[in-house]
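Only one protein chain is missing from this complex, and each of the others stays in its spot.
On to chain A.
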Amino acid sequence: MECVFGLVGDGFVIVASDTSAVNSILVHKTNEDKIMKLDSHKFVAASGESGDRVQFTEYIQKNVALYQFRNGIPLTTAAAANFTRGELATALRKNPYMVNILLAGHDKETGPSLYYIDYIATLHKVDKGAFGYGSFFCLSLMDRHYHSGMSVEEAIELVDKCIKEIQSRLVVAPPNFVIKIVDRDGAREYAWRESVKDTPTAQPEALGV
């Protein structure tokens, strides 16, 4: 039921993902951030088995950092995407990672780019992509409304359309989403779309203690 999707606009990439952490029928939390910052100008939005998701994305994040420390220059988005795919491919026939990834980044020389990397190490450079049951709705909406060179406002409008569609049409729809953006000024959080907040714990006075 996890949804991750993203699209490339005019000089930026937007990624959005749901924020529910679920185990069978139990919702652990509704504010789990699944979009990890890889370096100053890259995001990795991941969905899949939660243990694998955290383990793998942290592994990639640390390797990307190590490269920068060793060599004084950051990896390009394409290089990071190919490296990530390579790690998934190497593990595939022994102990696969069940993680689907959208890798978004901005490079000074080549501008914004988005990479679709699924759990069996498929790699595609795309303008728009989505994972999960939500992709059935998102991809159709994006096919209809996306055009290259969208402004941030147009892109957010499309993202909100996708979120609304997921929440109204998907049977166990995640209530909350986080939206992040990466452009030439860096990778940062853009907004949350919350329809449910985690219930606060009861105060002792209220319990009559």
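Quick note on the criterion: a residue touches a chain if its C-beta (ideal position, glycine included) is under 8 Å from a C-beta of that chain, and two chains touch if they have at least 3 such contacts; residues count from 1.
Assume contacts and distances are computed from a predicted model.
Candidate names were "Telomere length regulation protein TEL2 homolog", "General transcription factor IIH subunit 1", "Septin 9a" or "Proteasome subunit alpha type", and the UniProt protein name of the unshown chain is "Proteasome subunit alpha type". Touching the chain that is not shown, out of A:V22, A:A65, A:A78 or A:A191: A:A78 (per the contact rule at the top). Annotation for chain A: contacts to the undisplayed chain at residues 71, 73, 75-76, 78-79, 82-83, 86, 109.
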